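One structure is given here, and the rest of the page talks about it.
Of the protein chains in this complex, all but one are displayed in their positions.
== subunit A ==
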Amino acid sequence: MLDADFFRRWLTATAASVNREAERLTALDSAIGDADHGSNMQRGFTAVLAALEEEAPDTPGAVLTLAGRRLISTVGGASGPLYGTLLRRAGKALGETPEVSEKQLAEALRAGVDGVMALGGAAPGDKTMIDALVPAVDALADGFAAARAAAEGGAVATTPLQARKGRASYLGERSIGHQDPGATSSALLIAGLAEAAAGSSGE
């Protein structure tokens, strides 16, 4: 079973990998976006860790809901409301129980991903974070390592796609050949699950 501490470790591990990969995320975003994805995600996850420290939420649902709210209010780009909706929706789906199963986590993340698709209007194949998140959630039944591999595979598989959502879609065919920054950061988020399960806080 997964308790609030697991979810704290998950977000702490994600914040660490976002810090580590921020330059790469921004470099990917400079190719097809507005070159702020790394710094936006860093600001958001730094604020999430500060809020978790300050408010010390004690259930899995409360951890994710708080994190989602902080991302919406601090990121400053489209990834704020998108990641915020993902975590907040998942947090609400988990309710107020002190411990949740991996199956409940998978169902909650599925609800979160559905919320992201409804908010942004993106579908699989549009070269967005959805292309990492959907395969990851599908693979969660086989464990966190499988989800991580699926998310990373999904992110890499965005490279040959043409963007159909967001600023990159204005580039048309010129968006082909670049890995999507949002799918790349989504893979970092999913990878954080395996790190949290390993009991490490990332770095």
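In this text, contacts are C-beta pairs under 8 Å (C-beta built on N, C-alpha and C of every residue); 3 or more make two chains touch, one makes a residue touch a chain; residues count from 1.
Here, contacts and distances are computed from a predicted model.
Chemist: Name the absent chain as its UniProt record does, using one of the following: "Ribulose bisphosphate carboxylase small subunit", "ATPase", "Phosphopantetheine-binding protein" or "PTS fructose transporter subunit IIA".
Modeler: Result for the unshown chain: "PTS fructose transporter subunit IIA".
Chemist: May I ask which residue of A:27, A:72, A:156 or A:171 touches the chain that does not appear here?
Modeler: Of the candidates A:27, A:72, A:156 or A:171, A:72 is in touch with the missing chain.
Chemist: Among A:22, A:41, A:67 or A:82, which one touches the chain that has been omitted from the display?
Modeler: A:82
Chemist: Determine which one of A:120, A:135, A:154 or A:181 touches the chain that has been left out.
Modeler: Considering the complete complex, A:120 is the one touching the chain left out.
Chemist: Spell out, residue by residue, where the missing chain touches subunit A.
Modeler: Interface with the chain not displayed, on the subunit A side: 34, 36, 40, 69, 72-74, 76-82, 84-85, 88, 119-120, 166-167.
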